[in-house]
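Here the complex is missing a single protein chain, while all its other protein chains stay put.
The first chain written gets the first letter, and so on, giving A, B, C, D and E; residue counts start at 1 in each chain.
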């Protein structure tokens, strides 16, 4: 269960309104690596976590903080839109270059749909969606995704930092940058902890190493003609997992046969010249035809 | 420019058709962490890479390989669908439990739309889309995302491995698992290389450390009541970047003021009782009103 | 079955072209509360209506009208785009502030994709989609959604009205505003009628009141620290349904236990330390393990 | 800023696992009218609210509660999936009707992607997205949308209640049903309060009544041939706003002229026979042509 | 403006309910090539048509008919769902193979969301959206898309025809198949008419032939190793436009230089080793740096 206070985690007070920047800042609310993504990603990771204890509690701590970042950014957008020329006409924009520059850079839905408030969308107006988050239950895979998300988030925040010189906006972003620094360190540390606790190793999931074809876990296939790819340490060195050596397959050939689909079901009307033999019909339920063989195989 | 051979990178020959498994395997084609995602993610990273040389060439090598994985998986789906009871009626499904079990687990679009072939969608039929990929130009942030994607991909492949006992399907998955192992190691190694070359450090981007509020880059805020979060090494230890110490703020209080939007533009018809003073109108272009001040500030 | 006349329900003749406004007007075509939404929402409500008669006929009357509003708005957009500087270059925009202001505010797809016509998308270019509509079959729930949709539609139309001073555009919007006024009244009246006919009451659906926990249907939980929430009439008064009293739980405590997921299936590779006991495997089909118990329970 | 406790607002303990029901319950998490929608809708309404005080505080109270409902439902899904036959093969499903029935009704991503946890998606696997929410700043329009959302939510919950006989699942739903009853009453009451406070009336927004064409705010247009539409009270009665009378236009004729697009820009290659005169080119920036007239008009 | 009659264009009466087939039939309502697509595609083509007369009138005739096909299919779905075991529990499905087979094949949202009615979505529950339609204003390009859409539509309808033996369902599909036959012929004929009228030729748009590199309009590039591609008539024959000859470039080499991005903007934090020279900063507005040159070039 959650509780809320109206006091923001950190201040979100622009010195002056800037509706064009309010448009760009949408990326940090509803972009693929915005605050909404880390909030919901961490919440779903916490709710799917199978181990009550330090990991789950950490995830929920950070998730709850991120929810507050959505709030700070949303409030910032609303304030940046104060007094925006939302209802200025095209004529006014054409008559005054300042109005023109501002109108051209505004998000039309921030006026028409929200009346001067934030959207749950990115800086191109595309709505945030639930496929952005990942919560696989495998904590190594998920913490690695978290460290990646915080890195992308800090890169975007740093770019946005350079797009404004408003001291109030920068004040909030200086806080956000610091939290993104911390959180990158945090998830990297949490990965070390998983490994120290013997729960995971270098490769996720920590399983099926006896099943996979070990001989194919070693070499990069050189399939693009740039010649420098094998100059990196990844071309000949022990792999980070301590179990494999890197190699570089400079002139790789396909290992499989030709890739082609088989004779089609005539009732589905794929174009067919019969050269792959009589097509198998959907005969499941009788003993004839390929589908009958499926049934035989299955039962 | 690309070239193609019909020979697959590795074999994709199921021993027997299995239309229900063909449905599940869609996740590896068009899921958020399927082969299509890593293909396009690496291609766009390569095309946006600013440094001709080993990094770009490596990215393009792996990207080109992944394109071949989309192919292998797509061919596998087409073959698993051979002889599927695509046109069996509900009556037939109800009359024969085997047909019923198979029909209930099939993807209707694999019959109606593709005529027995793969979709560019995931195992819930949701289409793959371009917001799944990330190519920020910052290679630390991107390689971390790549390592995370390969980890999720191997977790999903491992789960799917356990959902079939078909030796032909498992044969391909054993190859895929090995490549996912290699690629996780690879991107981790590439991160080490970036750091060894002095191009990036631990935190992405390697910038704005003097600007961000260092005092807020240290402590996890304890905002969820689980008491074990501070038992981890992330509560008190040097941070991986070597520049900060971890801390744990056990009873954090908000640092900001109340989060509220300001007086609205009357022409946008937000409900308002006037208690925050006279609302500022969209007066940009004249010298009166708040918007006039925007103009003053901007020019 | 439908019939169509080329004559518009109302005129849609701008006095002058205005490609920037054509961009904004997309919201009324393909926005979440645009004409397309009410058209398809009412059509699907009519087609799912279980009672031939006055309600269904009313729904179909209004649905058919709304289809004509999509048409009027689409034609208006096409006309507003006449003579737009669609192929003006960036150089031309930079050389002439008027061209610059206009180009900056245009929708690129209205030129590149439709050749100067409307899109089936909103003012951020996001396509209209079928999840915007609701047709539950429960007419109280649906009419309430209709009244809400007409209210949002009129709010957006009113905002757009203020963004133009073209008499021809305003002429059409004056008609639309009036229809939105009528339709809000209409669905509110239709709700009264459902109640007068004894088909529905205040709460949808009119069912399960004996099953739900009545003691939890009374109090707002005070979970956010704003202190004024209980000053409203909703804090202590009879509820509109005449069956409950409002209350305000000022210091609510959780009623449930801790929220945690249980021991994981080892074949799905969630990270696990074993402290919640031996994980239950996917043993459905035998008599051992938890899944066996599922089967026992189910059969 | 938010805080979180691991204790759920209400218990979410199924008596027995039921992976098929876990699939259906996704609708209440990530459906268009699920808990995620009301959470984010209320949060964004609160953050855009222009009036500190009772309305904003109420909105934030309920928003914070709904966040806890997402949590309860997510935990319920994770628990319903315990011991699910996630890795059962098609062969196993075909061999055992119980396994077949369960596998056919499961969500493949709940196994492959989340490892036995909830998705942020609906019961068809479609991800939740930010276009589901509405926060216009106009509280009458928004509260009406809230009452509608709670009505749809209770209808869906009631249907799901009938799809299970598990006492633990029903226990949670009995709580949810009661909260949905309360919240419907609550938003209806809040609308009364807005009207009592003189902030809004019956029609949103409370503006432009002098501008709209009053004569078109009265009559339903009879455009569908069902004859019963005018038997309702909406055909002849005072309208709920007390300002208009209802009417029914039984044989309406179009008021506008033919709807046709004008002569096209030749550089956009619309097919054209020249019969509407010489097409206007993109001449903005000179004084000739239609676009020049745009410029004249604008400046 | 539109008018509607409750009488369907053709009967839509299933002999018996079949909720599994109701799920599949969604493809014809809201699939990428379903009735909704052709309806909206033709409407938007009509509204963007620049030539009042036979073409526009034809488009609107067919568009209006297709709207009635959405209706027929929607009604059919509602009727197929009559008496569906919508609230049957998993236990009931496991206990009775018939119930199990039916429940496994049903669309959960057709019960939970619409209460036994159609969705505006396809057979995988993905909502119909406005990007499915095309209305470019170029009638050759659009009529070709129309002929393609009718072909896909008839292929899907034919497949669905084979998935049922209900005489009532087949009755409607026999009508639909015939209309799809007619409409394919119709758009092909309309293309002939455009050509006969001298408005378009074989290639869309009928323009820029003098600008394009004619030498590259002749040969297929042999970039995939299948050896049979040049056995077709497309390898050496006059092209359908009568202006070019086909050729087959058996061993094509790239014509361009290496594809690489240039030195990055340092304020955007792309990883960079400086080897492509000093990066150009965002100096637009001054006379120095690359961006200054942009400005010079533009003004």
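Convention: a residue touches a chain if its C-beta (ideal position, glycine included) is under 8 Å from a C-beta of that chain, and two chains touch if they have at least 3 such contacts.
Please read these numbers as outputs of a predicted model, since none were measured by experiment.
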Could you run through the displayed chains and say which ones the absent chain touches? A, B, C, D, E
If the hidden chain were put back, which of E:40, E:99 or E:163 would touch it? E:99
Interface with the unshown chain - residue positions in chain A: 18-21, 23-24, 27, 31-32, 97-98, 100-105, 122-126, 155-156, 159-160, 162-165, 223-226, 254, 256, 258-264, 268-273, 275-276
Contact footprint on chain C, counting only the chain that is left out: 1-7, 47-53, 55-56, 86-91, 93-94, 97, 99-101, 103-105, 107-109, 111-113, 115, 121, 124-127, 136-140, 194, 197, 199-200, 204-207
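The definition used in the following text is that only the chains that are shown with their structure count from here on.
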Which chains sit in contact with both members of the pair chain C and chain E? A, B, D
Could you check if the interface between copies chain A and chain D is built from the same residues on both sides, meaning over half shared, or from different ones? same
Using just the Cα atoms, superpose chain D onto chain E and tell me the rotation angle to the nearest 5°. 120
Chain centre separation in whole Å, for chain D relative to chain B (CA means): 26
Flagged in chain E as touching 2+ other chains are 1-7, 47-48, 90-91, 94, 97, 100-101, 103-105, 113, 115, 121, 124-127, 136-138, 155, 159, 162, 268-269
Quick one: label the inter-chain contact graph as line, ring, star, complete or other. complete
